[in-house]
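A single protein chain has been removed from this complex, and every other one stays in its place.
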Amino acid sequence: MFETFREWINHRHDYAKAWKERSGNRVLGYFCTYVPEEILYAANILPVRILGSHEPPTVTEPYIFAMYCPLCRDCLAQGLKGRFDYIDGIVEGQSCLHLRQTFNAWRLHIPTRFAHYIHVPHGVQNPHATPYLTQELAKFKKALEDWTGKKITNEDLDRGIRIMNKDRELMRKVYEYRKQENPKITGLETMEMVLSSQIVDKEEHIRLLEKLLQELPNRKLDRESGTRLMIIGSEDDDRIFMKNVEALGATFVADEHCTGSRYVWNNVVPHEDRLFAIASRYVERVPCPSKDWPEFTRIQHAVKLAKDFNVQGALVIQNKFCDPHGIEIPPLRNALKSVGVQTYPLEFDVTVPWGQFRTRVEAFLETLTGLEELF
Amino acid sequence: MITAGVDVGAKYSKIVLLEDGKNILTRANGVVGFDVGKSAVEVFEKALVDANLKRDQISQIVATGMGRKIIHKNPPINAGEIVPEVIADAKGVFHLIPTVKTVIDVGAEEGRGVKVGEKGGVKDFVINERCAAGAGTFIETMARALEVRVEDMGPLALKSTNVIPMNAQCCVFAESEVVTLIHAKVSKEDVAKAIHDAMAGRIASMVLRVGVEKDVVLVGGVARNPGFIPPLKKELNAEILVPEYPEYTGALGAAIIAFEMEGQK
Amino acid sequence: MAQTKEYPTEPLKIWNEAKDLRRKYYEGYLTAHEHGALRWAGGAWSFSAIPAGLGNDVYCITGEPYGATVAFFKEFTSKCHDAVEAAGFPRTLCAYMRNYWGSILLDKYILADGTIVDHYPAPDFIWQDHICCSHGKWYQVVKWLEETKGKKVPMYCVDVSVGYSPDEPLETYKINYIVQQLNDGIDWLEKVTGRKYDDKLLCEAVWNEMRATSLWAEVCALNQAVPAPLDEKSMYSLYVMGTLMKHRPECVTFYEKLKAEVEDRVRRGIAAVPNERFRVITDTQPPWGFLQIFREMEKYGVVSLGSLYTYGLIGMWEYRPDGTWAPKQLPLEKPQTREEALKAIVEWTAHRPEWAHFYLPELKTKMMLSIVKQWKVNAVLLHYNRGCEGLSVHIAENRLGLLDAGVPVFPFEGNMGDEREFDMPGTLARLTAFFSSVGLKKLRE
Partner (left out) sequence: MSEKPREFWRWKEYRQTMPGMDPRAAKIVTAGVDIGSVGSKAAVMLDGELYAYSVTRTGGVSEETAIKVMNWALEGTGLKTEDTHYVVGTGYGRVNVPFAKKTITEIACHARGAHYIYGPTVRTVLDVGGQDCKAIRCDEKGKVTSFLMNDKCAAGTGRGLEVFADLVRIPIEELGKVSLNLTEEPPPVSNTCVIFAKAESLALLRQGWPKEKVAAAYHLAMVDRIIDLLTKVGIEKDFVMTGGVAKNVGIVSRLERNLGIKPLEPKLDPILAGAIGGALFAKALYEKEVGLR
């Protein structure tokens, strides 16, 4: 099963092309998890999250100044290298300046038939955000209808909502197994489960999750779970890092980033006005720090996760130049410390210099548990 | 009429004596010591001897390179004018290869990309900022970490076909990555290739800022490194032309500018 | 050395008034509590006219100008950065923000003239708006830092990240979204200050802000003259008034006087740079610690006329039917009620030129090209500003746009508020190369 998740990620482009062949429907690329996939599923469009490939991006210099985050440059590099030449368009839900640049550079320099930017509000803590977003979503829905020439009915929206809710709900069930003393899945496996859900047909993903949930109760990992770690930060799909860290005698039992729990945590609560229901979900979801003010609600959420999953230590990673996340590092580390969770910060770039990181992570693990009895 | 161009670089001074703005009489170079002026003069005199000329037989001298100011209006060389490297580069390469549109000059401590306009003028240019990972020193530093001679690096790299992405944020940290690769039992050939790939990547991403228009010409000391050309070619997906004496294009350009100055009189 | 004609020049008369106004501003905030006045903190783009409704004794301190003031004094800046990095914040964050936090962490307050005062004067409340990723977060951390010192500072932040509409006005639901937040904000202000809110004062302040921001644009428009009456270096000390107190009557008066003086300079052909022969504009905030770079440019006879940043950060502009880019015209009516005032200021602000590039790089390029044409600009120097994600966003696209239009562009990397990230000798060397590539020679050492 987990092999399948991995396969899907490793061959994401072949998958999408085949899907297109098979269904005759369109594929839209999106950058940020603030894009309401519910509406895309309602329109029978396959949403594929555009992520990086972790090769040093050499082609983006002319379009994005290198002081913007590795993710936004790596994503654009994929487009410039033609790896997403099968998508019919792009859509972005406002999160940060970085990905907005990727969206615009893509719109301007890569042949794209459809490009839509949803101005998802930043002030998600104010009461007017949901009605406002509802209007923005109506605009998005209309844009899709005009483009596909097909009306999106309430029934369509209900279907979209059902699919997204189901997939997220099942993934949360899988997360439960990470709470056990000997977690039944590794952090890498979890990451691959969530990542794949962002790039494959969710109905297929759901079927696999259902099978997986039947097997998990009897699954046993043939490895020592070691130190219980949490990984916290912005977008993170660096699977090599996850693999390497877990090879040092630790298991990631929890996470707080948009390629993990932040993506799966909240469902759409049904409401007569479907767009309002969807808008509410994206306003009330675990927020990206760029939208999380004046209160630090995400930090409170991360602390709760750390407790619920009985975490010993947390690696706080930051995509270099990501200001929204960078700004929260000290308050976040303070909050975790106050509940007895030690943290260590790491700065991620397009490629991660494992040679340097290995020593830090190992030393961090040593300070957590390792050497007590040797003194 | 005889003119001269002197390129006082970070490591070497290079000089070209030119006849009537086209025939190269002499090329000479020498290491730049702490006393830049002195080193430049030594090369200059060496060149005069080679060409068996006297200073006063040279109608005009133009200087370029980071040490150019020192010999500006300062005897015995007494250069009449100074021009920045990018200007001299464009001029010199245009003279050798009139179809050139893009010049890439990778010296010891600076990498440059120049977009060449008609008549060898500069349309746009870019120079590496704040980090040396895109310059000749990079290979040298890595050579030490690999314990091979600098001149062997290129040939070594050509022996490998594997692709190992290397994070070339910083020369020295790239070096520690090299150490990591060595510890991970990666062959010297592969590491050498990874190093050249990384550097080609740095240079390419910089040059892409000014855009890559054919013909693309690579000059500067690094142009003599065979290991550097294939990855650069791949990164830019363009043929890379290299003139016979790639480290002299700046001096040649300066000599041509000197000739043009005289012509205007 | 090439010869060139020299224009007459003379210093600005309004200079001391400008300095005085700035000094008063920072001191006014500092001493507010001594006479029971209120003080608040927020960004230069916040809707500063709204808190004005709380009374005439309301003082504010805007973060960006304060961050820039800190940056002028390198020793203090580096102390601020050390403090912020010691607190665990990445050094890649917005430089103004780090200067500001550093000042709080060090518990020191710096005045416009560099005088350092003990104890950072905490605001009574925070009134901010949010279009760049850091705006709201900036003051959220200020709030947090004060909390760790045991002081509760209430914070209100208005979300204006609704996009930008090039020509036609923003859709009503977007305007309403912001207006509703401001309405709530007024109730919130009454609650946290316990004061009665005065709509009359609000209408006054809104009208002041609209006049001041349109007046500044008119001043900038005068720089189309040859020779340019103002150079960017001096404009920095003039536009700052708008970033500090755009809603205050003093600001309006100051810009009226300034406009009169600059008109007079144009009439008499007074130049900012006597040997002007090559006109450039820049972009984004300069590296504040290295303004001598402008003096270096003058040695080549190069004058910087300003930038979309100096013109449009505070100045309000619009495209006229004839396609020219000109100062935004005031509405015929001054607002009379709270509703009118809020709607007016939101519609006015939504068209701030410096907001365009956040969403549409093409639009920023278009405005820059208008400046190039109308101000007779020869080249553009783009400051790739590592200190400001907000104003550097899409800057690479602007470079491409300008090049496509045949405008020579010189991009240089730096940082408005962190000198560690600006390489002065290297930049000058590259700038020299650029000037030679456009055929300029040094006129004097």
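In order of appearance the chains are A, B and C, and numbering begins at 1 in each one.
Please note the rule applied: a residue touches a chain if its C-beta (ideal position, glycine included) is under 8 Å from a C-beta of that chain, and two chains touch if they have at least 3 such contacts.
None of the values given here were measured: they were computed from a predicted structure.
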For this session: Can you pull out the displayed chains that the omitted chain is in contact with?
Result: A, B, C
Exercise. Looking at B:D35, B:E213 or B:E239, which makes contact with the chain not pictured?
Worked result: B:D35
For this session: Kindly state which of the options B:E151, B:E213 or B:E239 is in contact with the chain not pictured.
Result: B:E151
Problem set entry | Touching the absent chain when the full complex is considered, from B:I2, B:A135, B:M166 or B:I257 | B:A135
Seminar exercise, completed: In the whole complex, of B:R68, B:K123, B:K188 or B:R202, the residue touching the missing chain would be B:K188
Exercise. List the chain A residues touching the unshown chain?
Worked result: 347, 349, 355-356, 359-360, 362-363, 366-367, 370-371, 373-375
Seminar exercise, completed: Logged for chain C, residues touching the omitted partner chain are 82, 85-86, 88, 420, 423-424
Problem set entry | Sites on chain B contacted by the missing partner chain, in the whole complex | 10, 12, 29, 31, 34-36, 66-67, 109, 130-132, 135, 137-138, 141, 146-147, 150-151, 169-173, 175-176, 179-180, 182-183, 188, 221, 247
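Going forward, only the chains that are shown with their structure count from here on.
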Exercise. Line, ring, star, complete or other: which describes how these chains touch one another?
Worked result: complete
Problem set entry | Per-chain CA centroid nearest to the all-protein CA mean | C
Seminar exercise, completed: Leading the contact tally is the pair A-C
Problem set entry | Mean-CA-position distance for chain C and chain B (Å) | 42
Problem set entry | Inter-centroid spacing, chain C versus chain A (mean Cα positions, whole Å) | 36
Problem set entry | Chain centre separation (chain A, chain B; CA means) in Å | 45
For this session: Would you mind listing the residues of chain C that make contact with two or more other chains?
Result: none
Exercise. Which residue numbers or ranges of chain A touch two or more of the other chains?
Worked result: 61-62
For this session: State the interface residues of chain A toward chain B in the complex, per the touch definition above.
Result: 54-62, 349-356
Exercise. Considering the complex alone, what residue numbers of chain C touch chain A?
Worked result: 87-90, 92-94, 97, 126, 130, 132-134, 136-141, 143-144, 155-159, 161-163, 171, 173-174, 177, 180-181, 184, 358-362, 384, 386, 389-390, 392-397, 400
Problem set entry | chain C-touching residues of chain B, taken from the complex the two chains share | 66, 83-87, 121-122, 124-127, 129-130, 209
